[in-house]
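Only one protein chain is missing from this complex, and each of the others stays in its spot.
Up next is chain A:
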Amino acid sequence: MNVLSLYGAEFRRFSVDRFKPGKFEEFYKLIMHVHRIANMEVMIGYADVHGDLLPINNDDNFCKAVSTAHPLLRVFIQRQEEVDYSSYGTHSLTRKKKAVVTLRNDVNRKRPHIRIGMPQDFRPVSSIIDVDILPESHRRVRLYRHGSDKPLGFYIRDGTSVRVTPHGLEKVPGIFISRMVPGGLAESTGLLAVNDEVLEVNGIEVTGKTLDQVTDMMIANSHNLIVTVKPVNQRNNVVRASRISGSSGQSSDSSGSSGYPSLSTAAAPSAHGYPDELESDEESDIVIESSLKRPSRRSNASVASVASNASRSHAQAPPPAPVDSPGPPPRPPSVVSTVSFHSQPSLNSLSNHGSLSYKLHRDLNLQHSQYQHHSSHPALRESNGSLHKILSTMRTDPRHSLALPRGGVEEDGTVITL
């Protein structure tokens, strides 16, 4: 298979075996070699069948790129510091010309231009989990605090809730969210709201517990807080998967995890699994051991391996190198809806096309609220032009983007109204 590689204005052509493409590392070295840019940090991208510019930064997306390239794999190389993040995915010029535009209403077009950060800057902020096992009126929300400067940012209070019991409706004491801190994590996810009733904290029911106890439980779990709430607004509930499509949702979810694995293991160890798998080094303590051989005042702290690992999570998880931490490829807006499909698989069968535009609208609004924090990347707009020409057309069938990473799924496990 032929590869057309473009770095700046230089083209290189070479070929790789389509069926045995090898590892990403090798490919990366090969690229460096053919362009003679051995000592440079570069970002490799390719134009996929939809005409989107997608990154190649791990074995999986390399494999994907090779397998979908037809007949030519177009590779674009940018220097790390010059990368125009906004050029990836969502901002291909072709998009505007294509049929997708007609799917959307005018509001979308007038939407402010948002820029999406590079995958390595992505990290999960919150997610809806256990949709398949919870009653539809409940929502289990996970807040990822690690690596975030934001406060968790909400308050709880005592209150009364009405429960259906064998003796009819009964008023029972309950715990409710009383306030959101503006700009806090809880508010920014959009998954929790004032007057939502808190039912569980990290899998433990709060009934019979005092406000102070629940507060302490939440704070004790603050590094990875999972709250099950009964939202006060029941109109935005996730509707459970029907029998037909449930499995597909599951499988797509698991396959999607391929795109996002190393972030979870290296920088965000507790991104996956619930709740027992959380016992990871995310929580591990910082240990500084002085060398006592020379008892000088110098705090010659030989940092143990535990320490380095822990301090990383402590020090707000520095952005991992692209090599070991490829993020999910950013998605064009049309794909955003598929993200929802992955997290709420039920939608596949319920309304594949009918309410798509509405969903898109909603998703994009939510996305906007999430992505705006990553919008401060210096964009090098000039270099985009050549890229955009090459990008091919976009397909509207969302099922083709199965390679969507799990991390992304969790990241914007959005609220869908039907």
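Here, contacts are C-beta pairs under 8 Å (C-beta built on N, C-alpha and C of every residue); 3 or more make two chains touch, one makes a residue touch a chain; residues count from 1.
Everything that follows uses one rule, which is that contacts and distances are computed from a predicted model.
K.L.:
Using the UniProt record as the reference, specify the protein name of the hidden chain from among "LLGL scribble cell polarity complex component 2", "AP-3 complex subunit beta", "ATP synthase subunit a" or "PAR6B protein".
P.N.:
"LLGL scribble cell polarity complex component 2"
K.L.:
Just one of A:25, A:170 or A:216 touches the chain that is missing; which is it?
P.N.:
Hidden-chain contact among the options goes to A:216.
K.L.:
In terms of residues, what is the contact footprint of the unshown chain on chain A?
P.N.:
Contacting residues on chain A, toward the hidden partner: 145, 151-159, 178-179, 186, 201-202, 204, 209-223, 225, 282-290, 292-293, 295, 299, 304, 306, 310, 313-314.
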